[in-house]
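What follows is a structure written as structure tokens; I'll ask about it next.
Missing here is one protein chain; the remaining ones are kept as they sit in the complex.
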Amino acid sequence: MARLSFPPAALPASTEQLRLDVRDFLAKEIADGAFVPRCDTWLSQHDPSFSAKLGAAGFLGLPWSKEYGGHGRTALDRFVVVEELLAHGAPIAAHWVSDRQSGPSILKHGTEEAKRELIPDMVAGKIFFSIGMSEPDSGSDLASIRSTATRTDGGWLLNGTKVWTSQAHNNHFFIVLVRTTPVAEAGAKHAGMSQFVMDLQAPGVDIRPIRTLNGHHDFNEVVMTDVFVPEHYLMGTLGNGWAQVIGELAFERSGPERYLSTFPLLAALIDAVGPNPSDEAAAQIGMLVARLSALRRLCISVAVSLDTGGLPVTEAALVKDMGTRLESEIGEVARQLVPPGSNPAFDQLVGDAVLSAPGFTLRGGTNEILRGIIARELGVR
Amino acid sequence: MARLSFPPAALPASTEQLRLDVRDFLAKEIADGAFVPRCDTWLSQHDPSFSAKLGAAGFLGLPWSKEYGGHGRTALDRFVVVEELLAHGAPIAAHWVSDRQSGPSILKHGTEEAKRELIPDMVAGKIFFSIGMSEPDSGSDLASIRSTATRTDGGWLLNGTKVWTSQAHNNHFFIVLVRTTPVAEAGAKHAGMSQFVMDLQAPGVDIRPIRTLNGHHDFNEVVMTDVFVPEHYLMGTLGNGWAQVIGELAFERSGPERYLSTFPLLAALIDAVGPNPSDEAAAQIGMLVARLSALRRLCISVAVSLDTGGLPVTEAALVKDMGTRLESEIGEVARQLVPPGSNPAFDQLVGDAVLSAPGFTLRGGTNEILRGIIARELGVR
Amino acid sequence: MRADDLLVETIEGLLSKEVTPERIHAAEGGMDASLWTLLEDNGLTSVGVPESAGGMGGTLHDLGAIVRAAGRHGAPVPIGDTLVGATFLTGAAIPPGPLALAVVRNDRPVIRIPWGGVAEHIVAVSDDGVALHPVGSMPISARGDNYAGEPWIEVAADALRAGARSSDAGPRHAQGAGAFARAMLMAGALERVVDLSVQYANEREQFGKQIGKFQTIQHYLAEMAGEAAAAGGALDTALDVASSSADTEQHILVIAAAKAYAGRAVSTVNRLAHQIHGAIGFTDEHRLQYSTRRLWAWRDEFGSESEWAAVLGRAVASGGGDALWPALTRWPAAVA
Partner (left out) sequence: MRADDLLVETIEGLLSKEVTPERIHAAEGGMDASLWTLLEDNGLTSVGVPESAGGMGGTLHDLGAIVRAAGRHGAPVPIGDTLVGATFLTGAAIPPGPLALAVVRNDRPVIRIPWGGVAEHIVAVSDDGVALHPVGSMPISARGDNYAGEPWIEVAADALRAGARSSDAGPRHAQGAGAFARAMLMAGALERVVDLSVQYANEREQFGKQIGKFQTIQHYLAEMAGEAAAAGGALDTALDVASSSADTEQHILVIAAAKAYAGRAVSTVNRLAHQIHGAIGFTDEHRLQYSTRRLWAWRDEFGSESEWAAVLGRAVASGGGDALWPALTRWPAAVA
């Protein structure tokens, strides 16, 4: 019987000092009024100056090679930093994509020139990236994208439309997936795609806001009309874009941002309920804590596996499915245990959670897609 | 947009006196120690003497024509009686199928001879029926049954195996669905089936117990080997069995037994929790009550619709889907609000509910089948 | 009992024509004044107020049908609070313009008043009785919008309490009335969210087929339809009992059940609707969010589902187990 594998794993002791350093840093920032803890900050709270402070403090690009300006530490060191930033509700949307996936992607697939040009400023928290994947009609069926890149002198011309590019209006670049060979010629739906780094300030780029029901402008539509991309911004092998993207999914899906988006609300809920809850209120809070603790362990197991060369795609999908449901339910429990209207700061956190929740279980692969992946791995055919 | 229809409806005032009569009757029976309230009594608590008492009191065969010994009242009168019996956890498994569907079926489809022979004793609570539908490999796919009836002198010879025939070991007859034309000849999977009344004491009938995980022997396998059934036990039109069965589904699926199976536990829970629950315990109990009340209203709407010639098959499916989940959840809430070990009578009711719950959402059409029916009616194609 | 057919047809026709996404959007943070005027001109803002008091007359079921329709369409006007607010003004002249309802609880120094930002008068119900205040006369300490852009205000309880005429009605009843209006609105909006989801499931294609062909989507829709139907049933029961029973404690309990059920339904229905709609339903351009944001706002106003379920649960607990079934059979009672 196939079974998902979450081998017992713990973070190495070497991460402990780093954790305390980040915690101290954040305590000072909060005390200085640099930020007020919020929910879902990795998507919504874009603060370049805060990101630059993190860069200056050495908390970005941790696992990246020193050769390109990284800190040469481990992915688990980054894990710990990210956990602390999320749990404290810090404004980390500016560097989020850059630090989580663009940097690693460039280091793995980018040209030498691109690495030298981009990585140092990403480590410094000064250059920020978005993701150029979804298209208006692709939805969960990512392989159906239609944007194209065609050869031109010294590089490529990109055309098409990307949607759901978070923070494109505030960031400098995105890594974009486009067709370099038409489906008809490529033979298979997944063939003929390539990835490029693209400058979001380049001529021919039109960035239009997509406002969401929570009142945010986090997302954009990015329309590319003959946007020139220099040759050295091609990522990896021409035509190998799909495989490169899929290889990153475990990294994208398994992080602590998949269950900690509403952690600041849970902490606030505990204070709002006070030290002597009824048995039943205590049970509701305790069960949320038990779930968080269990998922955190699974998440660490995935992180350790990734760090040691494993590719726990299904396990990551499972953590994301369960984690995003949990972070949604924290909002539901909170609003029922503490009715609105008595504490504006608390109401703000509840509002963040309730109105942002629909996104939790959609972004980065809907939960229905994830469950299909899990079921296949379990061996139903 | 297609939408399910639950027109506002209430029981007629004419049912009120009957309700009070049943309630008085039951109060006396409980006081006399005739029964202790239990969960899921319509399936599990088989008590011929109690059924005979109900018959003598005039509470069975209520809507059936006086011509055949019935009381000539309405289906809504029966509804009220059944509600009271279920809510009080009375032992009603003996006459349950007979009163709910076999009687109406015989009155609608049976021969004059069968009606005269069987109905009066069914009204008296002295002849009890089971259902002969499912087969070992049919499961949710009822049209795939393989039992047969072939013509013989003066009647039919029945062969095959029926499973999940509740109380066949205690009852007198079942109404059985068999093939009278092989699939190959009938053309369509649903064609060529017929219904018969069959005597469970006839030669060639072998009744074998199916014990269930709750420790009960409620169900049986009924093996038929050349069982003779007289001609006058044919129900309705030869070959029309499928349509006859489907026409009864709304009646079978919409009754209050689809949400009241664990009502006695809810009443006991309220006493066990006591008059001063915490806010959160009160909310859990209150929500169960709100759900019961809402479903009861939908159920009454379906009953009134059926009574006035409607065929609310989908609405009945909806009530059953929601009601069976509710009656399962009552057990889950109860065992968490009142830990086991302090009150044996309460523990008994919890045990009834927990161990019988898997059956609630399977019997009479699994909830997955029901949801497919509902979705089709909503207009997804 | 049911609402007048002609009335239902009138309100449905009117709202179908008037309440467009563009107008809902434009009204956020305020209300749609021209819609209000149209409703007022059609006499729909005083249904349930006796003709003798200058109203249109009509039954509680008529009132319920209007507010439910307003919920179904997301009408950006305080029709619900105006209609239930007027029922507290027995013997007083009912002023023109929208009303807001203030539940002046003893344990709160400041009272949040839904729709206070656009109402002309506040019906304030406290233990001292009922007071009618022009909004302009009230010291407003805070303003804000609920999730749906419906503007509330906060006013000191003492100011609201001033000038009250003694009444049988207290803050519990006002909380109940506000919750009743929300249960009506929510029953309508839940139906709309189901309808939108069915429609979307038939239109949207993924992996080469309509998403409505996926079994999971079908089951989501079935579950949503069940919750919406049950919320509607609970509302119908509350309307029946509040119309026919003289016992106002019974009114509170059936309203509790209706508001609790509606709130419960929102959690499931909104969640699954957004899951079905995917990213597009999360944008502020899609019709869905005009309904789902209202549902999230309304389930919190005048008591959440857990607060109302606790009201019902405490009543049931104090009655004991044997009293539960007889109580349930009175919700609704049999009728001639």
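Going by the order they are written in, the chains are A, B and C; count residues from 1 in each one.
The rule is short, and it goes like this: contacts are C-beta pairs under 8 Å (C-beta built on N, C-alpha and C of every residue); 3 or more make two chains touch, one makes a residue touch a chain.
Since the model is a prediction, treat every value here as computed from it, not as a measurement.
Of the candidate positions A:L43, A:I145, A:I285 or A:L306, contact with the hidden chain is made by A:I285. Contact with the omitted chain, checked across B:P203, B:G309 or B:G341, is made by B:G341.
Annotation for subunit C: contacts to the undisplayed chain at residues 214-216, 219. Listed here are the subunit A residues that touch the chain not shown: 1-4, 6-8, 10-16, 19, 23, 83, 87-88, 263, 266-271, 273-277, 279-287, 289-298, 301, 315, 318, 321-322, 368, 370-372, 374-376, 378-381.
Interface with the hidden chain, as seen from subunit B, comprises residues 134, 139-141, 163-164, 210-213, 215, 328, 332, 335-337, 339-341, 351, 354-355, 357-359, 361-363, 366-368.
The definition used in the following text is that only the chains that are shown with their structure count from here on.
Inter-chain centre distance (subunit A to subunit C, centres taken as mean C-alpha positions): 38 Å. Separation between the centroids of subunit A and subunit B, computed from CA atoms only, is 52 Å.
Contact of a single residue of subunit C with at least two other chains is seen at positions 305-307. For subunit A, the set of residues touching two or more other chains reads 336-337.
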